[in-house]
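With one protein chain removed, the remaining protein chains of the complex are shown where they sit.
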């Protein structure tokens, strides 16, 4: 399963600047960062509701939507998946409460 | 960079059920799904604000927080990263507007 | 301007249980609390984006949407505007940091 997210990220980056009517991703990016952030926010809310109401099937689908729209929002601002995973990696190298302390100075 | 997310997901799953004071992840999971969903929501809001205000450094950090807290919220509901990536993978096999149409029946 | 919110709240409560196709409010309430919470969340995200990007006209419109959808979500759970304003009133009787301390025990 390891390359799914990387492949999706590459596809999204490749669609930036493409004709808006050639793909959903291209049309979203063409509408600007605020619209991409709005869509990400909507999916985050739906994931929260699915988690709270205990619907596993829906949470699985909404979590996938969150990942896709997070990548689109990042792409709108030129932030790469590699940078974000690198950031995560540094934190994972630490552990437990020390890690939390480091993140919230 | 490929295994960072998978390793983090495995670490989070391993901490479920551990003593809450042994790690931040264990303490979060011990407080229940609603609390995990709340923390995920807070990070999603911070990522949206970072993206909208154009702060790349902050967006990178917030996106990492979103990924971590998404995994925690999924773990609280027994949804695995593998299932979610599998869901993403099915969608990526489709493309463009057809894919969007399939997701939103 | 004082009775606008109270009148709107009364209208929303009156539409609960009405035929879904008679009004937008009735159709929203007929779809259940989770859908009402989702719509409230979408408007909250849009208000956050409008505030962050500095668009006053949009923030005014989104804040109105937030108030309307907050009332709908409250109605879905039988929480009245009167109860919520009463709660606010108790807090306003306190002041400054003491008030915050009282809210977050």
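Observations
All chains are identified by letter, namely A, B and C, in their written order; residue positions are counted from 1 within each chain.
In this section, contacts are C-beta pairs under 8 Å (C-beta built on N, C-alpha and C of every residue); 3 or more make two chains touch, one makes a residue touch a chain.
Note that the coordinates shown come from a computational prediction; the quantities given were computed from them, not determined experimentally.
Here is the thing to keep in mind: the chain we left out touches A, B, C in the whole complex. On the side of subunit B, touch with the chain left out of the figure occurs at residues 34, 37-38, 41-42, 45-46, 48-49, 53. Considering the complete assembly, subunit A touches the hidden chain via residues 45, 48-49, 52-53.
By the touch rule set out above, subunit C reaches the unshown chain at residues 1-8, 11, 21-25, 27, 33-34, 36-37, 40-41, 44-45, 47-48, 51-52, 54, 56, 59-61, 63-68, 70, 73-74, 76-79, 81-89, 91-92, 95-97, 99-100, 103.
We adopt the following convention: only the chains that are shown with their structure count from here on.
If you average the CA atoms of subunit B and of subunit C, the two centres end up 28 Å from each other. In this assembly, the C-alpha centroid of subunit A lies 9 Å from the C-alpha centroid of subunit B. Touching of two or more other chains is recorded for residues 34, 37, 41, 45, 48 of subunit A.
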